[in-house]
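Notes follow the structure.
Some chains have been omitted; the remaining ones sit where they do in the full complex.
Per-chain residue numbering starts at 1, and chain names A, B and C are given in the order in which the chains are listed.
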Amino acid sequence: MIVILKSNPNRDQLESLITWLQEKGITIHTSIGESHTILGLVGDTSALDIDLIAALDIVDDVKRVQEPYKNANRKFHPADTVVKVRDTQIGGGNLTIMAGPCSVESEEQVVTIAKAVKKSGATMLRGGAFKPRTSPYSFQGLGATGIEYLKAAREETGLPIVTELMDLSQLPLFKDVDVIQIGARNMQNFDLLKAVGRQEKPVMIKRGMSATYEEWLMSAEYVMAGGNQNVILCERGIRTFETYTRNTLDLACIPVLRKLTHLPIIIDPSHATGKSWLVDPLATGAVATGCDGLLIEVHNDPAHALCDGPQSLKPEVFDALAHKLLKLHACMRDLEA
Amino acid sequence: MIVILKSNPNRDQLESLITWLQEKGITIHTSIGESHTILGLVGDTSALDIDLIAALDIVDDVKRVQEPYKNANRKFHPADTVVKVRDTQIGGGNLTIMAGPCSVESEEQVVTIAKAVKKSGATMLRGGAFKPRTSPYSFQGLGATGIEYLKAAREETGLPIVTELMDLSQLPLFKDVDVIQIGARNMQNFDLLKAVGRQEKPVMIKRGMSATYEEWLMSAEYVMAGGNQNVILCERGIRTFETYTRNTLDLACIPVLRKLTHLPIIIDPSHATGKSWLVDPLATGAVATGCDGLLIEVHNDPAHALCDGPQSLKPEVFDALAHKLLKLHACMRDLEA
Amino acid sequence: MIVILKSNPNRDQLESLITWLQEKGITIHTSIGESHTILGLVGDTSALDIDLIAALDIVDDVKRVQEPYKNANRKFHPADTVVKVRDTQIGGGNLTIMAGPCSVESEEQVVTIAKAVKKSGATMLRGGAFKPRTSPYSFQGLGATGIEYLKAAREETGLPIVTELMDLSQLPLFKDVDVIQIGARNMQNFDLLKAVGRQEKPVMIKRGMSATYEEWLMSAEYVMAGGNQNVILCERGIRTFETYTRNTLDLACIPVLRKLTHLPIIIDPSHATGKSWLVDPLATGAVATGCDGLLIEVHNDPAHALCDGPQSLKPEVFDALAHKLLKLHACMRDLEA
């Protein structure tokens, strides 16, 4: 960490700062320039609050040299993390396709979709049992029953299941779930992150609507600091001024995260855009950009389309897309070779 | 709600939509134009999901005419809500000044600050016991002990206390707290909102970093739908491209919310800007714009400044500011008269 | 256009509005609901200012049904526009690769790069002669001389040239340029747009840093309304809260614009990200998402790297990328077939 002091800093305050830092085990290198004095802090600065130091009267600016995350940092873990979920692996060159309905509605619905998406090439089943809804008057999901239906679909197809945990009080219901999803709105629900960090199931953390890469990785760090290293990151669009699409899908996150972290990266084009006709081109773009997998909404019954999302694909449309994505993934492997 | 159909909509799909809407008790007015047909939906449309309808093949666009919130809507509750907290009132022409430390550190600290801010004119004590921290390696707050210290400070000064609830499992610890704060990161933690909606204490909801006015009011609606009408809104800056300030304080929210809702509006210039020298001018601007109160960070001990926030004022600076704000509030009352 | 009136609108004002609209040749369909009256405006509403109507006391909201752009609108021109530039074509299934230095520095530099990029598969040469620089103290480009160097490079290689026009006073210097680029900062420089609309050369309009799709298409409309239909759109990233990358590349613009307009779409991953190591994955993603071409910065002399941009690739890196992109483009054609 580098601390840039103002010109002619108050000596007492400077000494007080230096003493305080030294008490925390930090070594200080001082570099005196013509107009500015710079302190180089050496040691474990991850627990130092950059804003606190920046607020001191004598400080002009503070700059981190080291990232504040350790477990999630590729610098300290050069090899890709591969998350094993039953017979499938997320990361490490595989293309994982997680597909299923936005909301679990009935056992029949979810089993039918699970069979269809498995046949098309999906390797995991996704579906919402607990639903975060903007309005208290909207359907809030089937809850525990929804998880039972997902398990029934897994029983039938062998597809591992991923579903969203909204509150730590629901955790006991998730003991048979394969991957726990933390939604975008809960990305900084720190008690929830700590809770899933204390258990062993893989955790997929969706990026908050206005979360920076660093904040997102710090949420992963919360889980990993608790002992659980099986973390997956999922981009689902960020909030910008453009409102034609629900959110703006940030595909640059793929190579950026690839550099910063060793964790696998999943892209959710369905939620990002909110429009089903945008899922195909953006899923295709995501695979070519190098993601480890996709999260795609699929619904089965056109007659009940109203209860599904605007971002959902029908099974036959998904089938064509999944085949294209798997071929493209193979094609990319050849091109990169 | 108005549904704009595409040209030449499929007749079967149109009938299916109309039937589905009628089953939900909606009356439909059809208006056929040269190039577009428009359906006007009359009835309680608050439970209809606008995205679902917009996703239909035959639909070009959907537009709400009524706001999706009811309890929070000024149209249905023209009179200002005044929230009573012990001997003080929030809203209704009063200027509430909530002041105190970012984090509760010790009983002595919080009692000292409480005495100081009370003398300066503050009407409530704020202080964090449970702290949402971006890093798992940062100090996470004193928790239950912190609440005890706040209660001791209330005992000494009579100032009601407001403090943040981070998870619903902590709710029993808040039974002696006067106002429960829901932080910006939890604005859409719907289980938490439901939990505080089922109890009676006033709830202050901070605006999420990228929450629209409507989303913010829908979070208030979650609490109110549970039966608790004592909701206070607190603006603390939104995330924009400008990074000089931590966030961008949106003072337009004051007159906008005044029109849309009857709930009181508090402004937090300390968190919004992240710089203590910006608190004075923005608190002043907020009072002139017409807010019901302010949330201001104050710390007492310059020697421990590092453990306080960059956005904190010292008691003597706060004293001058509080006097100015109260005089300005009186001055505004004269000017508006 | 649909005008939603407030409940119980003032009759005089309503009549005055209706008369005013009728004088503009608009036919009005009135639909009276229980709580709201809705006016459906039929006719050419493209000249009506939606904000003006929305501001009337009696109006609750206004909603466009038709897009405000005509020439750029795919509804009225279903076939893709293919822009012919010397022997090359932009759009219509081709993959155009525009490559070259950020700034033209010398004839030798630009000729060397032109030869290299042509060999790698580029079909156009880009290079800045007039440079928009944030600081008045930075190098502002070679101006007219820079254009001469570009022409020399075209002479040597046959590659058509694209370069940025910053002010309409420079237009005479562009008479031998093949494609005129309008930079992001000038996207709403309406006098400049009108000027390039009155001449015949193809115009490539970069998206403004905070421009919506509609605003961007309205800038195209300015050029096309002047008579010049040879317009190309170029996405170069939008400004968001994320600062790790210079801007956020919005690849969703490809399928969205494909639907809204018939104009070709070029992606500039170099400026969007500001980091050369992000150019490869994002160019790759853009091709798979379906763009018509790419704008890529290439510099030749590692010893002068400081005078080139952080987003520039070296010729050998570009060579590998260009080959990959062309193979991927062929692969995509097979997959879509």
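The criterion applied here is as follows: contacts are C-beta pairs under 8 Å (C-beta built on N, C-alpha and C of every residue); 3 or more make two chains touch, one makes a residue touch a chain.
Computed from a prediction, not measured in an experiment: that's the story for all the values here.
May I ask how many copies the whole complex comprises, since the file places only 3 of them?
In total, this homomeric complex is made of 4 copies.
Everything that follows uses one rule, which is that only the chains that are shown with their structure count from here on.
Which whole number of Å gives the spacing of the CA centres of chain A and chain C?
32
Calculate how many whole Å lie between the centre of chain A and the centre of chain B, each centre taken as the average of the chain's C-alpha atoms.
Whole-Å distance between the two chain centres: 27.
Using mean C-alpha positions as chain centres, tell me how far chain B is from chain C in Å, no decimals.
Distance between chain centres, rounded to whole Å: 39 Å.
Quick check: what residues of chain B touch more than one other chain, meaning two or more?
210, 239 - these are the residues of chain B that touch more than one other chain.
Any idea which chain C residues touch chain A in the complex?
So the residues of chain C touching chain A come out as 210, 212-214, 238, 240-245, 248-252, 254-256, 259, 272-273, 277-278, 281-282, 284-290, 324, 327-328, 331-332, 335-336.
Taking the touch rule as given, give the residues of chain B at its contact with chain C in the complex, in rising order.
2, 4, 27, 29, 31, 33-36, 38, 40, 42, 60-61, 63, 65-66, 210, 239-241, 243
For a test of understanding, state which residues of chain A touch chain B in their complex under the given definition.
The contact residues of chain A facing chain B are 16-17, 20, 46-47, 49, 51-56, 68, 132-138, 140, 166-169, 185-186, 188-194, 209-210, 215, 218, 221-222, 225-226, 239, 274-276, 303, 305-312.
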